[in-house]
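The complex is shown incomplete by one protein chain, all other protein chains being positioned as in the whole.
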Amino acid sequence: MSEFKYGVFIPKIKQKFILNLLNNKKRVDNRDFIEYRKIKIKYGHIPNADGCAEVQLGNTIVIAGVKLDLTNPYPSEPDRGTLIVNAEFPPVASPDFEPGPPDENAIELARIIDRGLRKPEVVDFKKLCIVPGKKVYGLWIDIYALNHDGNLIDAAGIATMAALLTAKYTKVDVSPTGEIIRTNERLPLEVINFPVYITHVKIGEHLIIDPNLEEEMIADCKLTTIISNGNLIGGIQKSGSGALSIEDINQALENSLKIYPRIKEIITSSVK
Amino acid sequence: MSQFKRSDGRANDELRPIKAEMHVLKNADGSAYFEMGNTKVIAAVYGPREYYPKQLALPQESMVRVRYHMIPFSVKERKSPALTRREIEISKVIKEAFGGCIKKDLFPRSTIDVYIEVLNADGSTRVASINAVSLALVDAGIFLYDLVAAVSVGKIHDQLIVDLTGDEDQNSEADMPIAMMPSLNKILLLQMDGTLTVEEFNNLMKMGIQAIKKIYEIQKETIRSSLESVLKMYGQT
Partner (left out) sequence: MIKNKDICLPGDFLASIEEFFPGSGVYEMNGNVYASILGKIIYDLKERKVSVEPIKKPSIYLKRETTVIAKVEHVARNLAELKILYVEDTKTQTKLTAYLILKRKSSTLKDSNFLKPEDYLRARVLTTEGNIFVSIRGKNYGLIYADCPICGNPLHPLLKNKNVLVCNICNFKRRSKVSLLYIRTKS
């Protein structure tokens, strides 16, 4: 319930320094306003997961794992697989993270990732149905922050998409008597929509993409836009207790649409 | 235009009937009741009051805490009274929406606690909550930059609509709650779920702002009409 921001305390003098740099169209790490830090994606180093990816966005490290398992469908959607996204900020990632159940920031992140995957469906959930109303595949996505240096949402989004692109699941057969038999065949998960999460922060009058921890700490508010398939908005979330004008939002959408192909290219080209 | 008609026969940009009342609870410093169709919300505000433990209070501004909760019988199937992940997220976005509207620098080291109970849920509960809290904050005498008015807009069967009901929300292609400070033209809450093109987004935004202006007038009217009883209560004429 508390008004709690992660990260170390940023002294006033540093805040002024960052703001002055922004006024001169510069950023602390010499990036452009709409430029991402270096993205590195690592795959398959966790063989027990059905799909996994570790993303380094500058110094931010996020790991996402995908597991598919048999489960019961929701009563309202008997012929569709289920999707559960969970995120945790464990204390390994930052001195300010505390052990325990996910706090509001982790829950918010998980729900933002979930939003991008659910409505423009990232995979065909109807294909994940085995016996309608009885058994379906459940798609579990778990996101762990390993090092927090700002912009966990975008890193988590990249990690999730990378993990889904490489995910493989065990094929099951249904015998004529209705029994479910696991086969040894591994099927790739077919990704039909490609959401990319792009976060802007507003500092003073400036909108910048991919904030590092210092920029995120002094930001008035954050706006995460989810772009899917290049020209569609797949979700929006404003967080942080500041106010945005309509022009800011339009500007952010324009930037996001511009940057979408670049990020998608980085993710798809990294998959062998 | 397609054959789509809304189940309650409303026009696409029409709001459900709104009922608002201030100072409905006596113990709270400020309270309000807000009704949009079948969505009924009650909000209570305590504070500014001292924050405990004291060493965690913010030395320069007051803290805002929000708890959004749906009572178990507010939805069709009984909901567990414990806070769900959805409620925690909504509490967070409402808290952050009001963080930009409350003048926090006046009472350092204090906390303003907002408690929202959704009595009956029929879509757009978070925007009804925001409208209720806005009135409750005025009732509590808290310094604000502006009133906050909120509305949800969405897309269903390729039609852009305002003020979604629960059924519409379930079947919608996109829904987007917006909260803003109407006289300053600043957006405090914006969430979007579903898919929209940029053009549809811009049109929805315009429809939303128009609806917000209507709600803003209703809120002002509510405050003015409750003013007489408030003046009597505090011994001023």
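Order of writing sets the labels: A and B. Residues in every chain begin at 1.
The rule is simple: contacts are C-beta pairs under 8 Å (C-beta built on N, C-alpha and C of every residue); 3 or more make two chains touch, one makes a residue touch a chain.
Here the structure is a predicted model, which is why all the values come from computation and not from measurement.
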Shown chains touched by the chain that is not drawn here: B
Which of B:D29, B:E87, B:D122 or B:E200 contacts the chain that the document leaves out: B:D29
Residue of B:E87, B:D122 or B:D146 touching the missing chain in the full complex: B:D146
Residues of chain B in contact with the chain not shown: 29, 46-50, 54, 59, 103, 107-110, 138-147, 181-184, 220, 223-224, 227, 230-231, 234, 236
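Methods note: only the chains that are shown with their structure count from here on.
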Distance between chain centroids, defined by C-alpha means - chain A, chain B (Å): 27
List of chain A residues in touch with chain B within their complex: 1-3, 104-105, 107-108, 110-111, 115, 119-120, 221, 223, 228, 231-246, 249-250, 253, 257
Residue ranges of chain B touching chain A (in the complex, touch as defined): 56, 58, 63-67, 85-86, 88-89, 91-93, 95-101, 173-174, 176, 181, 184-198, 201-202, 205, 209
